[in-house]
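Mind looking over this structure? Questions follow.
Here we show just some of the chains, and they stay where they sit in the whole.
Each chain carries a letter (A and B) given by its place in the written order, and its residues are counted from 1.
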Amino acid sequence: MAHTINTEVFLAFSTYATIVILKMMFMAPLTGYFRVTRKAFANLEDTHLAKTAEEKKRMLCVNEDVERVRRCHQNDLENIVPFVVVGLLYALTGPDLSTALLHFRLFAASRFIYMLAYVMALPHPSRPLAWMVGMVTTLSMSYRVLTTTLLL
Amino acid sequence: MAHTINTEVFLAFSTYATIVILKMMFMAPLTGYFRVTRKAFANLEDTHLAKTAEEKKRMLCVNEDVERVRRCHQNDLENIVPFVVVGLLYALTGPDLSTALLHFRLFAASRFIYMLAYVMALPHPSRPLAWMVGMVTTLSMSYRVLTTTLLL
């Protein structure tokens, strides 16, 4: 397997893995933005902008906009981690560049659409559909990894 | 280190890493199944099956069965990610195939038992015990990685 590394496929994997990881990292400042504008924090030491003790206490609350971004971040973790792991192993099985690019592009697109659908609360079934596309892409790569490398 | 890649160990790693990642991905449809059967959703746009606004509101709730699956999913993230990362580096240190297989099999088995123990709420200490086996496996591989590659 190590001998069949297709350098171009690996470059493509590097590019798309980094892009989706950056997309996931973007959820952190987005959460911060909503926490500050909605005045909804999780830790007392984060309410340093409040003037009174009462105001500090009021800022320790759960806000639906913040939770929405956090759920999207969590879903990124649950889906982007499998993509990166399986994608790396998949790239090492020596697939065609065009097939690999199709998988990587579909997955990356699905996660950007998923984020928009979640944060903007787009109507059903936009979000589950975007999620499903990413899931199927990763499952398809898993299938190739298992059929190529199976050693139990 | 790059020269000591044992191809068979790497194939075994690919197989088991993909298996535990697929197991982790399975938690997502399982959460969906419990959300639909328990009618417990997190987003208003997910309650599209409700007929009245009041019913929609009632569906936005926290259900203990759903939370149980979600906690198991979270624990997968917290344990399978370390296994995959350390396991990859471990596979590159050129261990014996039999030793490597022992680590990979123990870890994979521990995560399947952990899932059953969590979702079926098996009595103490089945769940912490399964968790511990996975943890020790990853720590044992970390020890080999650090003693082989240490460059601070």
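Simple rule for what comes next: a contact is a pair of C-beta atoms (placed from the backbone, for glycine too) under 8 Å apart; a residue touches a chain by one contact, two chains touch by 3 or more.
Values in this document were obtained by computation on a predicted structure and should not be read as measured data.
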Study note, to complete from the structure: With 2 of the identical chains in place, the whole complex in this file holds a copy count of 3
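We take it that only the chains that are shown with their structure count from here on.
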Study note, to complete from the structure: When centres are defined as mean Cα positions, the distance from chain A to chain B in whole Å is 17
Point to revise | Residues of chain A touching chain B in the complex | key: 1-2, 67-68, 71, 77-79, 81-82, 85-86, 89, 92, 118, 121-124, 127, 131, 135, 138-139, 142, 145-146, 149-152
**Study point:** chain A-facing residues of chain B, complex
**Key:** 5, 7-8, 10-12, 14-15, 17-19, 21-22, 24-25, 27-28, 42-46, 48, 73, 77, 81, 84
